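Removed: one protein chain of the complex. Kept in place: all other protein chains.
Here is chain A:
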Amino acid sequence: MSAIIVLTAVSLAQFMLAAAMAIASIRMFRGPRAQDRIIGLDTLYINAMLLLVTFGIGTGRVIYFEAALVIGMLGFVATVALAKFLMRGEVIE
């Protein structure tokens, strides 16, 4: 019974997060200016991280947590570098 509840919730959550990723990538491809595309990319990696953690709950393995942590850290660095590029025109001055 508890397995049915958890696995149903995991499937629903994965569906919703995949829909959120699709919406973020629509904005990333369509966004009128560069800053919209960067925020689309930011939302996309946050949602991918949440999807990995949800996948970890569904399969019961702890290894997905580490992948989610790496995605979060690298995504932060990428977004900061892109914002710096928009601001200054170069990343390292």
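The rule is simple: a contact is a pair of C-beta atoms (placed from the backbone, for glycine too) under 8 Å apart; a residue touches a chain by one contact, two chains touch by 3 or more; residues count from 1.
Here is the rule we go by: contacts and distances are computed from a predicted model.
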Identity of the absent chain, which is to be given by its UniProt protein name, from "Cell division protein FtsI", "Multicomponent K+:H+ antiporter subunit G", "Glutamyl-tRNA(Gln) amidotransferase subunit A" or "Extracellular solute-binding protein": "Multicomponent K+:H+ antiporter subunit G"
Chain A, residues in touch with the chain not shown (by the definition above): 1-3, 5-10, 12-14, 16-17, 19-21, 23-24, 26-27, 32-36, 38-40, 42-43, 46-47, 49-50, 53-54, 56-62, 65, 68-69, 72-73, 76, 79-80, 83-84, 86-87, 89
